[in-house]
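Just one protein chain is left out here, and the rest sit where they should.
As written, the chains take the letters A, B and C, and residue 1 is the first residue of each chain.
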Amino acid sequence: MKTLKFGLIGTGFMGKAHAIALKAAPGVFSLPAIPVCELLADVDEAAAARKATELGFARSTGDWRMLVQDPDVDVVDICAPNFLHKEMALAAIAAGKHVYAEKPLALSATDAAEMVAAAESVGVRTLVGFNYIRNSATQLAREIIASGEIGELVHFRGRHNEDYLADPASPLDWHTRRTTAGSGALGDLGSHILNMAEYLTGQRVEEVFGQLQTVTTRRPLADGSGGFGTVENDDHAQALLRFDSGLIGNIETSRIATGRKMGLAYTVTGTRGSLVFDQERMSELQLYTSEGPEGRRGFRTLLIGPEHPDYAAFSPAPGHGLGYNDQKIIEIRDLVEGIVSGHPLYPDFREAWRVNRMIDAIETSHAEGRWIRI
Amino acid sequence: MKTLKFGLIGTGFMGKAHAIALKAAPGVFSLPAIPVCELLADVDEAAAARKATELGFARSTGDWRMLVQDPDVDVVDICAPNFLHKEMALAAIAAGKHVYAEKPLALSATDAAEMVAAAESVGVRTLVGFNYIRNSATQLAREIIASGEIGELVHFRGRHNEDYLADPASPLDWHTRRTTAGSGALGDLGSHILNMAEYLTGQRVEEVFGQLQTVTTRRPLADGSGGFGTVENDDHAQALLRFDSGLIGNIETSRIATGRKMGLAYTVTGTRGSLVFDQERMSELQLYTSEGPEGRRGFRTLLIGPEHPDYAAFSPAPGHGLGYNDQKIIEIRDLVEGIVSGHPLYPDFREAWRVNRMIDAIETSHAEGRWIRI
Amino acid sequence: MKTLKFGLIGTGFMGKAHAIALKAAPGVFSLPAIPVCELLADVDEAAAARKATELGFARSTGDWRMLVQDPDVDVVDICAPNFLHKEMALAAIAAGKHVYAEKPLALSATDAAEMVAAAESVGVRTLVGFNYIRNSATQLAREIIASGEIGELVHFRGRHNEDYLADPASPLDWHTRRTTAGSGALGDLGSHILNMAEYLTGQRVEEVFGQLQTVTTRRPLADGSGGFGTVENDDHAQALLRFDSGLIGNIETSRIATGRKMGLAYTVTGTRGSLVFDQERMSELQLYTSEGPEGRRGFRTLLIGPEHPDYAAFSPAPGHGLGYNDQKIIEIRDLVEGIVSGHPLYPDFREAWRVNRMIDAIETSHAEGRWIRI
Partner (left out) sequence: MKTLKFGLIGTGFMGKAHAIALKAAPGVFSLPAIPVCELLADVDEAAAARKATELGFARSTGDWRMLVQDPDVDVVDICAPNFLHKEMALAAIAAGKHVYAEKPLALSATDAAEMVAAAESVGVRTLVGFNYIRNSATQLAREIIASGEIGELVHFRGRHNEDYLADPASPLDWHTRRTTAGSGALGDLGSHILNMAEYLTGQRVEEVFGQLQTVTTRRPLADGSGGFGTVENDDHAQALLRFDSGLIGNIETSRIATGRKMGLAYTVTGTRGSLVFDQERMSELQLYTSEGPEGRRGFRTLLIGPEHPDYAAFSPAPGHGLGYNDQKIIEIRDLVEGIVSGHPLYPDFREAWRVNRMIDAIETSHAEGRWIRI
């Protein structure tokens, strides 16, 4: 059986999610190659070794530069902090490796552009982990929209709100620093909903008008010294959108949305129907259509089942529910199939670059108080 | 028992809602004066007579100018189409009558300003029918916000979306003409959510950035001729907001939001909690607070009951539910008490004028592509 | 205009609800006779007088026996405690008055049978206030079931749970005494869901198997003496049902269902669809049908609107919501129309007697541990 060997950089939240999915994917899908957990890197060599055992990697290293050079690594999987994506990806590309990176691709559109150019000139395959678009319910939403079931689109509303920094007493960390995170909620969470807006509608965002705000401008230092430091990026942001077809919409993103844990949600309105989705109820999609007698119309709850994209591989029985990690399993399937078949991967670096351009445009719009074209 | 005699102009949807509430209010509340259905006006004299019997008015007339002059009318209640509000209100004020008018107050801020000046110079009392702010759940939301239970506000999101013109084949009518309606969804529905934004937060909207769109630019003529005419105002609109405290937010309004029947909804986020409300479930309010252990936090559904504003007058038992007309009964109570006591009425013409100014500012912003101060 | 003069006995919760509805009904519906609030009785003569002013009754009395004899009273409206229903109704019937009584009709089936016999021999009209069956959403449910839209019925599940005695420290009151209330939750709340079971299905409950329980067997005396007394009836009850068609189902009722405020709810399952309703969201009905492609099926939320029974009289706009008191307004409409037209009233004393028989059968079944036929 053909294999595809993964070198994973990073052992945090996303590193573990990738490891789980790499192991689970072949049980769920019939893959053209079996992903192998080959090499795990972490800055802390001992931690890397311990985590390698825990997560089931064959080898470990304390030096990511060794990993990207390792001849037994086919795919470099970057789950390190955002500000390291560029350097790692460029090194991996230079070594001729395929690159699977977490989002956002880069801290700025300029950096992202450089990464796109490198990947395309070398010809390696790339995929960026906007995993929420793999969710069965969201794939279904795209299908329904593309099929015309809800008519012509007239409005898109999206948000990705969480509350991990809602408490003003939460200390400064890498999220709050420009050099490590770039923008704040906008890059961390907003990137998902901006990508989602284009994925769902099948249209391009052409113009944005943005507003950002840092609500808690100073936070305690994480060192416990009792001192305070400055928050360098946005706590939340909102933007009006105009797509290339003329469709309008808006997005919101926040890391201080008290009560929201996984608040990616969208409402897509068409001339003959509407869709409403909330990732906190990730296995259901609300659909309204203007069909049948008026007195029998209403938003209906579609529970995801085997008729819907990718669900049947997990269970033949409807309504049994997918979880967060299942999205990553689907992503791994797409990655493996794409690499083996040579078919396009979505979203690749070029597509993820668009997200960085939208983020930058929203920031520019905020600064200049005017619409900005992407 | 003291009475307050009402002269009602208009026998349509809102005319009937006012009539129902005028009759029901004294059964629900102990009022300082009993509202009396004295005189009903409609352009069609026969219809006025028939409706007067139906709705329980003592007398009727085909001429609203007679009504505003009638010595036995204490309050002129204007439920006629929006474009007539100004002329009727000015005549009523000139005759020294108190004026109770439906929203939006006027087709433009300039007209509204004239009405405010007239009312204030004569000294009559005025109230504008933004009835959704009377709903027990929404009064509760305001109470919770004002008490600081959810901390400092960090974000306001509101919408008032319906779908009465979602079908592109729906014909032109008074809603779609500039001269009869002024703006489209923005004036008809957006006026509610703009007023709500200030009511709930207790803050003033200071700056807006707006975007309007007419999605269906041509619609069939209502005469059945097969011809088409031009839609003259917005099908939907959205705006970013900045309040005087620095709070930011956004609003949406639409008459083409397929599937939404009574889609007034808001989410108010604070540093220590959040509120979520949807008028389609008008007797419940979702409250999240950052209290207690993390594992026991969640949005809770408060069913409106006797502990909440104005509910006990309708029922001593919790969760039994209020309806749309009950909001109007509360509005009538406020009107009668305000007139008899001389206490301030909210929202009076001056307050409703603000709504017209916000509407105009959103239109200007759209035209000029920049933030506009109110 | 023809009138119908009401003599109302009782000034508590239900008395006020009746008064509100009597006043509001002619504004909502075109009635063949105007209900008039003629005479109000309360054991406390002063309270009767004060309440008469408040609720808008022309006259008052401290003696309900005078009221039932009063020549100017056409309809005796009984909102007094349950144990008085029989005596009052028999007196009213003897005086030739129509009788409108709150539920449950009587403390036992034997008493109810006597009341039925009296009313039928004299020929007066009767109506019992099972108001929840008037709710527009529930009328719609019956329509959908009767039309065959959800196929043949296969199961009925109903409950009416509240929590007014959930706190074990709540004192003894009339609810907890056999002589004043008869059964406990079963009579007070279960009566609604038993009536609902037959109303919705259009079938007769033929056999029941019941289980009752008094969870808090002793409660504080209401006199504040610090003493305790015995609770004499059920805190909650549940029963299995067999209808005459062979349909099976179950009901639950409770006054100690912590968290439930207005927990009347039902699920009706058919071979081709299902309905789910919860009175806490009284203006919506969930409908599932086995139509269309499998991947597009789901429970849909029907928001009550003008296409549905009786809604249009309250509002021409869909989704605006009805409240508890609106059910009573519909009940008054049915009462007035029935009396004027001579058409059947539902549920009349005979029908309400069935409910008492079901209650008694559930108690007998509990005592004997076997199925009991109605």
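We adopt the following convention: contacts are C-beta pairs under 8 Å (C-beta built on N, C-alpha and C of every residue); 3 or more make two chains touch, one makes a residue touch a chain.
Since we're looking at a predicted model, the values are computed, not measured.
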Residue, one of C:108, C:274, C:301 or C:356, that touches the chain absent here: C:274
Residue among C:240, C:312 or C:340 that touches the chain left out of view: C:240
Identified contact with the non-displayed chain, of C:22, C:52, C:200 or C:257: C:257
Residue of C:51, C:157 or C:175 touching the missing chain in the full complex: C:157
Identified contact with the non-displayed chain, of B:287, B:313, B:355 or B:372: B:287
On subunit A, residues whose C-beta touches the chain left out of the figure: 1, 13, 16-17, 19-20, 22-24, 26-28, 30, 34, 53-56, 164, 260-262, 279-284, 303, 305, 314-326
Where the unshown chain meets subunit C, residue by residue: 150-151, 154-155, 157, 166-168, 209, 211, 213, 215, 235-236, 238, 240, 242, 248, 250, 252, 254, 256-260, 269-274, 288, 290, 297-299, 369-371
Positions on subunit B where the hidden chain makes contact: 140, 284, 287, 293-303, 305, 307-308
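What we mean here is this: only the chains that are shown with their structure count from here on.
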Remotest chain, subunit C as reference, centres from CA atoms: A
Same or different contact residues where subunit B meets its copy subunit A, judged by the half mark: same
Computed distance of Cα centres, subunit C from subunit B, in Å: 35
Inter-chain centre distance, subunit A versus subunit C - centres from mean C-alpha coordinates, in Å: 54
Two or more partner chains touched - positions in subunit C: 284, 303, 305
